[in-house]
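As you look at this complex, bear in mind that one protein chain is not there, while each of the others sits in place.
Chain IDs A, B, C and D follow the sequence of writing; residue 1 opens each chain.
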């Protein structure tokens, strides 16, 4: 690529975005990294005193086994199959637009109320070993006594909740489906607390590093920190709106008993947002710290130059003086003149070094 | 031009602005780049099971062929003919102000409700090969069972929708005229997703370039990026308001069924706005990256100067010492003195180079 | 003035402000640059099919000639005569505070509703040849079928509207007095479009100038740009509020028919505000561009210094070596030694120049 | 103080704040600079056609002389006597919290409505000769037909109003007690117009000074400007809220006739706030101007160094060449060689000076 004539038209956007653009609205296109695997549909049904679990490949199979009087949670792992989603949509009377949002992994977090269901999109964030944020889109459809969740891949974020349902010791079994939805969202949002706090601590460490040493290589770290900050901000910011709407909604599907829990959810997401705001100040202060380091290095270089120049110029002047060709220069005749001069040079050099050390330049 | 005495009064605004200013309100003046061609009026009428298309040069010709019971979309390519627009206005009872806005290509995006119609101005943005944003003003008039659209030139942004109407496979044929209007606006806004994402990626590349190399020529790129950012912001910002108003309106012409689609539209435009906000931070950080590069260059120059000075001054001092005219300097008498001295010089130079390399200055 | 001990108490505010402060509220004091001339009162009365115009020095003279059934526009040029204003106030039942605001040329733009009239203050801005903003306060009093306007001096901003009334071709004659008020305000605001756009273009040119060359003299331009930006902002910002209030008011004097025009007015003033916001970013970026220029100059100076030092030090070392007094230095004996040495010096100098050119320092 | 280990815990807050903290709420403690003098209570009673004035040391003395049917203004100079304030509070049924606020000179400006009175705290600001802001707390209690004002010391801010009451020429005598309260607040706020405008002009002068010359001493001025800006902002900001609440209140004690005056008050305080916002931009731009000056100085130093080095190095090289000990150097033999060489040196030095002047470095 010829960097000189590089134009922004040469920059290409995320191909997943391009995939979606220009299609008629409501078209079901899976924009995630395509995986060949078949989606797995699993269901958990529970009441205070019983739990049933079963899995299947089609929604019909699930349908036949459901017992109507229990709280039902259907989880769908894998959202790359338009046909299956269509079936789900038809079976549970979901709007086409909702199905489209479920498949489009580039959707923003959103909260939408319909007459018969509440639709929520959240992003689950992990931070695996390679230090790059990994995001998965989680969609929740809350209906009367039924919760349907959609995941891109069989994730572990829901495992804790599943274990609690099975164990039956926590209060989750005694509450309705809206509390279940809350518990799942709480699990997702708890993840963000870890991630944002960790990121904020990382920025503290990066600041320390920049205060301690300055190297051009560290610019890469600053660049990356900015990028990660942007990623975090773009996910958390709309999520705050979503949770606020969940807290504010008066939809009949959210019982008053669960409502006080959503207030807690909102508290958490507000706290996350605070952390991110704080990170912002840090991220945008990094360059300043780096530059103060660069200036410091410059000052040290200049000091070195000045010291070197002062010492050598002084000694050279002495040598220059005794290199003059005057007929009458008594020192030149003396047998010790040379040694005395070398001695004087040594004393001058030493004196200058002491002087600069005294001035704290060395 | 004498740059020294250049005053802002010498800067002239866009002549298209000047053209419009000072005229009585409601005057129909076409402010776009005047094209000599005659406007082309085309109409599409459809129902679930039929589509009719026809074109003409005057609105009367169109009028005579319309079948009242069908959904009607009249598209007018070319808005430089005041007389034709006047006819359209009279035929469909449009306010004079709306006609003025249609012709004035400098209008801001706007949404206006009237008793009998909804009036929307949007900007369609392309990014052709020469890398300069190209904008076209699109006006939509939504009436009972009738949509009139105005374009500056026969564009391709509506072609996708037209194709879908003809094909009859998508749901567009089964919905009313408000859904048609939504589909067209969706096509326009989808374009922005591409453009803003591309621009944001371009900024990432530009950041990388600035981190990697620093050259005064890159200031031009920074300047251009700022300019493009400004153009984008000025178009998208009011567009967000427009779409918000479309989403919020309770005008009878927007059915409840289409309303949930406008929510989607608003989500898209919000996401576009997020991208632009992110671009802003990047654009305004470019100068800082450039300057850190400049500082770095400065440090390298100073290091070079210091190294050069230290080495040559040290060697010159040695030469100066043996240039002194003392009677008694034993080294001078030695037959190898000269060679030994040259050798010492070489060793000193080498030592200094090793020293500076050790200090990572080289 | 001794700059060292200069305190802000030595800075004196605008004498026109001082004139007003501490006086009892409602005192009529003309704070503009006092002109000795007598105010001129002129009236235009019109209906769809007739226009009457007449002028006078007192409001009574005017009063006697008015025909009650026509739309009446009384324009008062010159507001430095408290007695005359008092007469006007008494004649048309204006509040004392309104009269005070009319005379106080330091008033902020404002919109006030009273039971029997609407009171608006706007600032008309010109940008004459000497490149300094010139501002004039325009007050409008809108009453039933009567508009009174107050100008500081016989301006040309209303001339266009006057011509349109006389010509009778535009729709202004067919509408009421509220449309007339709108037309006048539109004329004033159109002026701002020109001025803000021109100023923004000027800033673009200034940016280009700063990117191209850096000179301390340009700081004056930056300083002036800031000042002009401040002036513009302080006028336009409250004007936006005023126009918004005009658009929002439900006062009976503004008919529904005119209301849709005020929406247009608001669109214009919003667009002006956008331009100013954009100018802000430019104004505050100027210093950064200037400083990047300064840094660039610094780098070039340092490069020059390094190149000069490297070349001369190298050549001096060679000369120094052959200035040593060793007994045994074979080169010194050679008859061509001197010329060869000069040649070597030339080659070394050339080599360094080529080296620095290769490193793009030259 | 050992600066190195200085911690913020060593910084002590204003002792007046410490005085107040930790006391039970409602405790009457005078936090101002304690003065030994006895408070002076004075009263003015007036009607359209009469004025009575009298003073006393206790509220009882005043009480006995009051004539119930007149508009009454009681002014209390000196608020350091809790007993007296308690008497006032009991006499006029004031809340304990209000009394506490009156005595606590660190109170924020506030507006509080009670059933039977309106309570306002404002700060009166002077700028005496030593150039340091001097602030005095003014409290107003507006009751039915009675206004009580509290001042820290016998100030002159109310003198103008007092004079107008005595003179009886202005409309103040014909209006009620709420207009009197307005007139007093107007007097206080008018002071701010002067102070903020003066401060803003001072900043302009300071900018000019920084553009013209750069000296480390000027950092003190920048520091002081910031401090003064902070003081101003902290007082004016809450005052805007107070005045807005006065304008918005529907308390029965504010008549509709006075209400339109409070709108004027709000206009003034908004304009003051605008000036302060503008000052903010200036204050925070000062450092940038200073630094551009520092950079400019640096460039000039570097230019000097480069010029000095270039000239001396060039001449030294010439001298070095003719200091070489080659046997065969024809120039050395010439009787004019020395003079010619000196001449060449002179020409080279002159040439370099001309060259650098040509490059505008000199």
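Couple of notes before you dig in:
To be clear about the criterion, contacts are C-beta pairs under 8 Å (C-beta built on N, C-alpha and C of every residue); 3 or more make two chains touch, one makes a residue touch a chain.
Note that this is a predicted model, so its numbers are computed, not measured.
Here is the thing to keep in mind: the chain we left out touches A, D in the whole complex.
Although one chain is not drawn, the whole complex shows that of A:46, A:73 or A:199 it is A:199 that touches it.
For the chain left out of this panel, the touching residue among D:40, D:260, D:277 or D:298 is D:298.
Of the listed residues A:90, A:171 or A:248, the one in contact with the hidden chain in the full complex is A:171. Within the whole complex, the absent chain has one touching residue among A:40, A:97, A:313 or A:349, and that is A:313. Contact between chain D and the unshown chain involves residues 3-4, 6-14, 17-18, 20-22, 24-27, 95, 97, 101, 107-108, 110, 112, 114, 216, 219-220, 223, 226-227, 230, 233-234, 237-238, 284, 287, 290-291, 294-295, 297-298, 301-302, 304-305, 308-309, 312-313, 315-316, 319-320, 322-325, 329, 331-338, 341-342, 345.
Residues of chain A that touch the chain left out of the display are 127, 129, 131, 160-161, 164, 170-172, 182-183, 186-187, 190-191, 193-194, 197-199, 201-205, 207-209, 211, 213, 217, 225, 228, 260-261, 263-264, 267, 270-271, 274, 278, 281, 285, 288-289, 291-292, 295-296, 298-299, 302-303, 305-306, 309-310, 313-314, 316-317, 320-321, 323-329.
Going forward, only the chains that are shown with their structure count from here on.
Chains that touch both chain A and chain B: there are none. For the touching copies chain B and chain C, the fraction of interface residue numbers used by both falls below half; the interface is of the different-residue type. Averaging Cα coordinates per chain places chain A and chain C 43 Å apart. Counting partner chains per residue, chain C has residues 291, 295, 298, 302, 305, 309, 313, 316, 320, 323-325, 329 touching two or more of them.
Looking at which chains touch one another, you get A-B, B-C, C-D.
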